[in-house]
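To start, the structure itself, in structure tokens.
With one protein chain held back, the other chains of the complex are shown just where they sit.
First chain written, first letter: the chains are A, B and C, and each begins at residue 1.
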Amino acid sequence: MIIIMNPGASEEQITFVAEKLKKRGFGIHFSRGVERTVIGAIGDKSAIEIEALEVLPGVSEIVPIRKPYKLVSREFKKEDTVVKIGKKLSIGAKNPICVIAGPCSVESRKQINEIAQDVKKSGAAALRGGAFKPRTSPYSFQGLGVEGLKYLAEASRKTGLPVVTELMDPRELKPILKYADVIQIGARNIQNFPLLKEVGRVKKPVLLKRGSGSTIEELLMSAEYILSEGNRNVILCERGIRTYETYTRNTLDLNAVPVIKKLSHLPVVVDPSHGTGKWDLVEAMSAAAVACGADGLLIEVHNHPEEAFSDGSQSLRPDTFSNLMVRLKSIAQAVGRSL
Amino acid sequence: MIIIMNPGASEEQITFVAEKLKKRGFGIHFSRGVERTVIGAIGDKSAIEIEALEVLPGVSEIVPIRKPYKLVSREFKKEDTVVKIGKKLSIGAKNPICVIAGPCSVESRKQINEIAQDVKKSGAAALRGGAFKPRTSPYSFQGLGVEGLKYLAEASRKTGLPVVTELMDPRELKPILKYADVIQIGARNIQNFPLLKEVGRVKKPVLLKRGSGSTIEELLMSAEYILSEGNRNVILCERGIRTYETYTRNTLDLNAVPVIKKLSHLPVVVDPSHGTGKWDLVEAMSAAAVACGADGLLIEVHNHPEEAFSDGSQSLRPDTFSNLMVRLKSIAQAVGRSL
Amino acid sequence: MIIIMNPGASEEQITFVAEKLKKRGFGIHFSRGVERTVIGAIGDKSAIEIEALEVLPGVSEIVPIRKPYKLVSREFKKEDTVVKIGKKLSIGAKNPICVIAGPCSVESRKQINEIAQDVKKSGAAALRGGAFKPRTSPYSFQGLGVEGLKYLAEASRKTGLPVVTELMDPRELKPILKYADVIQIGARNIQNFPLLKEVGRVKKPVLLKRGSGSTIEELLMSAEYILSEGNRNVILCERGIRTYETYTRNTLDLNAVPVIKKLSHLPVVVDPSHGTGKWDLVEAMSAAAVACGADGLLIEVHNHPEEAFSDGSQSLRPDTFSNLMVRLKSIAQAVGRSL
Partner (left out) sequence: MIIIMNPGASEEQITFVAEKLKKRGFGIHFSRGVERTVIGAIGDKSAIEIEALEVLPGVSEIVPIRKPYKLVSREFKKEDTVVKIGKKLSIGAKNPICVIAGPCSVESRKQINEIAQDVKKSGAAALRGGAFKPRTSPYSFQGLGVEGLKYLAEASRKTGLPVVTELMDPRELKPILKYADVIQIGARNIQNFPLLKEVGRVKKPVLLKRGSGSTIEELLMSAEYILSEGNRNVILCERGIRTYETYTRNTLDLNAVPVIKKLSHLPVVVDPSHGTGKWDLVEAMSAAAVACGADGLLIEVHNHPEEAFSDGSQSLRPDTFSNLMVRLKSIAQAVGRSL
């Protein structure tokens, strides 16, 4: 449930309510708005009498949260969450819409530096690139590991672009915290709960990708794992789901964008590269994503897609990406936003 | 295969080639462009020697069509097909994008006339409304039948909006030909081949909805049934597919829009009402559909959604529809088109 | 709702209750058991006072049916429905489990006669074979039509096997009624409601195949269309649904067998040929179907699968079918039934 405090409630009153709830076994989470503070209390409602809470000094109203996700829900927090990335970038605010671009895998120092320069020039807001790669086959390229992280960090220093990279193993959290600005949790780990808890205990922003077999509710529940551990800096990502349609690699579920914006206060980005699996569909689906309200895009760009170690067929060349950025600017404007 | 004739090929030469192919058992279809004529020959390739064809007077080139759909494919016809609806409207041209709006079911003379006036005022290009309704339950409202068609025709006369309505039974084709401007084949009849053949034998435009369990290729194959009978005026419609996601009624597969535009020359419209099943998602998904290249939209509008006989929860009120049309105009402009 | 009459209720009393309900606009269906008669009344409950019904002479109890399907439900009819096929066969009784075998398409007089002899020898209970074929492509073999029906009828006369064949077009009902013993409604026509109503108006048994994108509830609702028109002789068929798994043509949903047996009184058969799409999986899945309670099987058998006009890869050779029948006998015995 949510305890909404009066606009003028004192810090003392807030603490008093929170302590009372803690004693009855509730988990306590604060959401401090400009005007007033909201206390989220998660636990067994029968452990306390609502009436006894309502009369406490400073309390304005008690509201139950009926959804299975609590901290993630719009009921808990009405205003959009804005996640700060690195020093200058933020995502989830009306402006700008953020485009995160880069190769599927970091393949070499030269490769990632070149691509970083290219996407920076076209207006990308952040750099993506995998150092630890989750591959269906144990015999496929598994990523450059910590070496790859270092190349990413170098490309970031040179371009000023913050870095988004995937974490697969809780034991690799440390180097990722050191070298990256956003921790990506990939689609395959959407219900790897120990990993979710782990990234919930740090402050670094997390980009959480919907699993190819996950419902929207499961995505929100997995985000709840992260928020309930203390980390509120979560960005959700729609990247296509698995259906019977075989022409595209996945079916990009853009319905999820307005649905998530309604159910949750967290920012939503769309990955049209995985969502289609074909580079020549990326432009159209990027435009669609911006039109339906996405706060950002995650796009695979490679300087030599035909030689990419992974996902070449869904990667844009730098010049195609550059054209796409121009087109997206008009769409963003048409929906009253900027890029 | 396709026989591409020389720009200057005479009518006599064209006929000669066509006759030769007919004698060997091929089905013959002509596509007459501004510059030159293309002959589509469908049948068993081993029945004729390609070399013998290539040397015929007027023949420029022989090209095999490798796709299972032939007349529907971009290989057979490079230019976008523009379908004329009624006397003034056309769909599939760059401009305008056509919005077809109206109630799920025609419920009364008053209802359809009111809604027709409303959507006309907001800029709709055509009126939709079901007189014969395919309902999951035999005990649900099955539509007003021919009476409903007459009400539709009256609303059309008064507003000048052409009418789109569904045909379920080959035996009801006659009244639909009389009262409607576009014959809709619903998602449940996507592989009702006798019905497809039936509408293939008339000239009236057909709006063919993808089945909720159909692949894109199956949709194209079903369109091929119609074209192969002689009717080239086919509009394809993406309306959501069935997936494991339960928050929305269907998963709107917008990937299908750029895919179909690539594979086929036929116009594509999107139905965000069925594609989401929730009225408050329709605006966002309409915007997305226009952004990714749809030639039109099919939107359910009802003056009293809470009392609708069917699909109330996915229907827009006239004023919401009016706001949507304003917003769509900007998106259309952003992609270089008009509404 | 259901009106359960007293065991000794007179015909007069039954008629009186039925007439009263008819006057209020209810549709009336009788289920006459050994001990007592049950009246199904379908319509708007608010049109009559339950109390006024309960006190009528001969009435024992009024029970609401909460499911959307009524006549099809176990609530309406507790005992298993046994459908008579031809003069000697019946399906839905505990014994025997019926195996319906034959080619996908009737290809020639010789072919269907040979296969009929073969499957008869191995113990098949009925012969399947398509004369009107629903094909994804308009250019594929569309069946021999009425000629095919005649060949089927001849094979039936010679072997004594009743014939199951598909109806696609309401206008072809007449010849099918003349030549076949069971009308098959194929997966693609599961929601072709005019066709369902048409076969609901005859007495000939109907084998209704679940659509590859249909839920179990939709299958039952489509059966309700047939029963509500008067034809109670409906056999349901699970034949695989469309999922993301591509190794098999469809995913055979055997869960559906015990689910349907629980929800409905109608017999259920399983089609492992379409349910797998691969002949070498048919034996295992036939065994599974019998083990989980199927009342019958629908199996494709072809004397020359490699030359079949359709579905060759999922057809058994006669000798493989013969071995399968031997194996199925033991499974049937193990679940207390016979074949």
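In this section, a residue touches a chain if its C-beta (ideal position, glycine included) is under 8 Å from a C-beta of that chain, and two chains touch if they have at least 3 such contacts.
Only a predicted model underlies this, so the values are computations on that prediction, with no experimental measurement involved.
Although it is left out of the displayed model, the omitted chain contacts the following shown chains in the full complex: A, B, C. Of the candidate positions C:Ser108, C:Asn255, C:Asn323 or C:Ser338, contact with the hidden chain is made by C:Asn255. Annotation: of A:Glu79, A:Glu147, A:Asp169 or A:Asp319, A:Asp169 touches the absent chain (contact as defined above).
Taking the complete complex into account, residues 42, 68-70, 134-139, 168-171, 188-189, 191-194, 197, 211-214, 218, 221, 224-225, 228-229, 242 of chain A touch the chain not shown. For chain B, the residues in touch with the chain missing from this view are 242-244, 246.
Residue positions on chain C in contact with the hidden chain: 213, 215-217, 241, 243-248, 251-255, 257-259, 262, 275-276, 280-281, 284-285, 287-293, 327, 330-331, 333-335, in rising order.
Everything below uses one rule, namely that only the chains that are shown with their structure count from here on.
Judged by the touch criterion defined above, the protein chains are all mutually in contact, each touching every other.
Greatest Cα centroid separation from chain C: this falls to A. Centre-to-centre spacing of chain B and chain C amounts to 34 Å, using the average Cα coordinate of each chain.
For this pair, chain A with chain C, the centres built from the Cα atoms lie 50 Å apart.
Annotation for chain A: residues 243-244, 246 touch two or more other chains.
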